[in-house]
Structures are given as C-alpha cells and as structure tokens.
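The structure is given below, and queries will be raised subsequently.
Only one protein chain is missing from this complex, and each of the others stays in its spot.
What follows is chain A.
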C-alpha cells in the first residue's frame, strides 16, 4: 500500500545497535519537546539517488563569493545547462547550515531565488524550488523565515498542474508553517486554506500526501483551535472550507486507499477533532461511519500482511473515533450516524492484539476507545460477552499498570449494568485474576479492582462467598492502611463477611 517511493532510514554504514541508540535518543528528545509543547518536526525531500551516484553526500560549505557566482550564472548564464548546473551546485551547498546562513545574509539572494522560482524556465524553476526547500528545512528560524517572500508564489503554484513541482511547494510550505506563528499569520491571509482546498482535488498520490503533511502541520499549531480550524462564514478557515469532506473521502476504505496519504489525513482529522471546535459538523458529514468502516478495513489488513507502518494509521483513527463518540451528536438515537456495528468490537480486539505485538505503548489508546464504546452501551457490553472477549481482555492485565486500570474500567462498565451481565462474567477467570491484581501495589489498579468487586458482590450471588474461600480477605488486608483504599477495603470486608 505504501507508494513505491517510500524509503527507510538510509544505511550509512552504521551498525544496528547504533541506529537503535540514535532512535532512542531522538525519542527522548521528542518526549521532552512534547512535554514542553514544542513538538516540531520537519520533512525533507531530497534527491538521494543522484547524490549517491555522484560520489557520496559530502556537503560542501559555500562562501559568499561562490554563492554570488552561482546566482550570477543561474541568472545570466548563456547556456541552459550551465544555469541549471549553477543552481544545482547552490542547492547542494545549501544542505549545510553554514551555507544557509551565508546565503540569507547576502543582499538580494532571496530576491534572486524568488525571481528564478517564477521564471519561465521549467528546470530552473524546479531547482530554485529545491533550494528554497532546503532553506525551509533549517532548524534555525532566521533561515526558514527568510523564505517568507516566496510564500505567495508557492501558494499560487498550488493551482498549477506539474505534480512534482506542487509536491515540492507543499513540503516547503509545510516546513515553513511549523516554524512560527508569525509565518502562519502571513500564510492565512494569503489564502492557504482555500489554496489547499483546491489542491486536494488532485489525483496525484504524491501531491495528496504532501498536502496532508502541510495541512497536519497547520492544524497542529497552538493557535489552530481559535484561528485556523473554526467554521467561519468565509472559507478561509478549515471547517468552513470543503477540506473536511475531501479528507473523509480520502479516508474511505477500499482498494484505492493509499496508506501514506491516509496517515497524513487521519492525523489532520485527529487534530481537528481533539481541538473540539465543531465536531458535530464532522459527524453530520459522516465521519463516524467512515472511520468505523476504516477501522474494520484496518483490522482485516493487519491480519493479511505484516505491513510496516499500519499502526501509524490505526493510532489516529482510534483517537478520532474515541473522541467523536463523546459528542452529544453521536448519541442521536436511531440516527444513521451512530456507531452500532458490533464488528467494530471485533476489529478493535484484533487491533489490540496487533498493538500488543507491534507497539504496546498504543494499548492504552485502544482500550480508551473500548471504554467509550462500552460505557453507555448495553449493546456493546452484550457483544463483549457474546463474542467471548472477556477472557482475552483479562489476559491484558499483566501488561502495565495503565493498561490494567483501563481493562478493569471496561469490566466495570459491563458489571455495572446489572445481574444479567455479571452472570456472564462469573465464574471463569475473573476471580483468580482479581485476586492477582489485589496482590499488586499500584493504588490505582487496586482501587479499580475494589470497584469491580463491589459490583460483583452486589449483583452476583455467591461471589462474596467464593471470594472468601479463595483467601480474599487476606488479599484485602494488605491495603488496609493505604489512605486512598482503606474505606473501600473496609466496606468490602464488611460485605463479604456479613452479606
């Protein structure tokens, strides 16, 4: 499903261990950044094959004189090839941060680059765009912001037809967008949302993926909920434009679904939904149905292939569904928008198993969706029982504390609906499993176990008795002194002993 162009980390002769180490470092850096709410990542489009063909990727630092010479040649060279080569050399130099700094400090350099970008020479245009792209990828704000004079042209070219060029413009815009609020304050009045809304109708997958990337960067911005997402009367903001409908269309499951494209737009949808601006609008546009069907499709896909990267799509889809379910509009009784298909439950468990093997850190998110499905729905709770999913659920209790709390919460969702439900939870593995969790020390896990016990004692005759016989009291005793637990422990002890 991935487009054939997707490449993995290029092997630069590093050992596997070193790669893993670097990945861990980057992960740690990203976590830190997220906690400080500074999570920013840029994407770089680079012509690797040509570089390697020309003897490795040694980047040359260019000095002022050289830059000026290349610019002069590009502008006034007599031969096309000469002009092109000058720009290619410039672009290679611009891969280095020092060259970038020198470049932006040179007077007239950006202006010249913009001039070449808007020239009538197709290949020069492309090279000039690549130069800009290198600059946009810089981590230094000054360099990226130097590209601002080009944005109106980048936006204009989005309504052109050359797909490679448009793709490049989109990735460049995406990198600039994420740079600073100042940049976005320029791009929004320049009409970036309508430009993207027009461009999203392109049939080219590469263009769509690039557009999804750019849009996801725009939607991730801090000020997005107030300034970018709302459904204002004009179409200059996202929910007022045709973007949501197109996004949902691109997420329709089926043979035409492209994974790379879907990943980007699923994240776009997640940023829109979790900003909680106007989710009712999305529901009326069929978001619940589309996402539900997509979930089914993904569950089928994970069974078929070991496709790398499916979790990148499953994660945002799960998040979107889960948050949307909490909307009042989702509960319109009898409406077609409501998610009622028990296949969703089957799909979710298949995906939970997939997470367990591939990405255990995503288990909590899957269980969160399960909670939202079962909390207010007797139907889904019944399906959980009829599809024999209680036992698999219990098996997840050993993974981590967070996961355990969530599993116990879901079980409570089922148990609280009354005796007819508790009957099916009992006996089975439930009692021994609960006794095991009572042996743990995590307060939250134990607390949730106590809640479940209360419900069982209430609704299931014989539960208290069996509990006593299995040395339940001793299990409870451990926690008699814990502040958050003691009241509940005592209450349970009373119930067990005196009925």
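Quick note on the criterion: a contact is a pair of C-beta atoms (placed from the backbone, for glycine too) under 8 Å apart; a residue touches a chain by one contact, two chains touch by 3 or more; residues count from 1.
Everything below uses one rule, namely that contacts and distances are computed from a predicted model.
From the set "Zinc finger protein 511", "Acetolactate synthase", "TATA box binding protein" or "Septin 12", the protein name that UniProt assigns to the chain left out of the figure is "Zinc finger protein 511".
When you scan A:347, A:434, A:464 or A:496 for touch with the missing chain, the hit is A:347. Across A:125, A:138 or A:433, the single residue that touches the chain missing here is A:125.
From the options A:141, A:201 or A:326, the residue with contact to the chain not on display is A:326. Across the entire complex, the residue among A:97, A:191 or A:286 in touch with the chain not shown is A:191.
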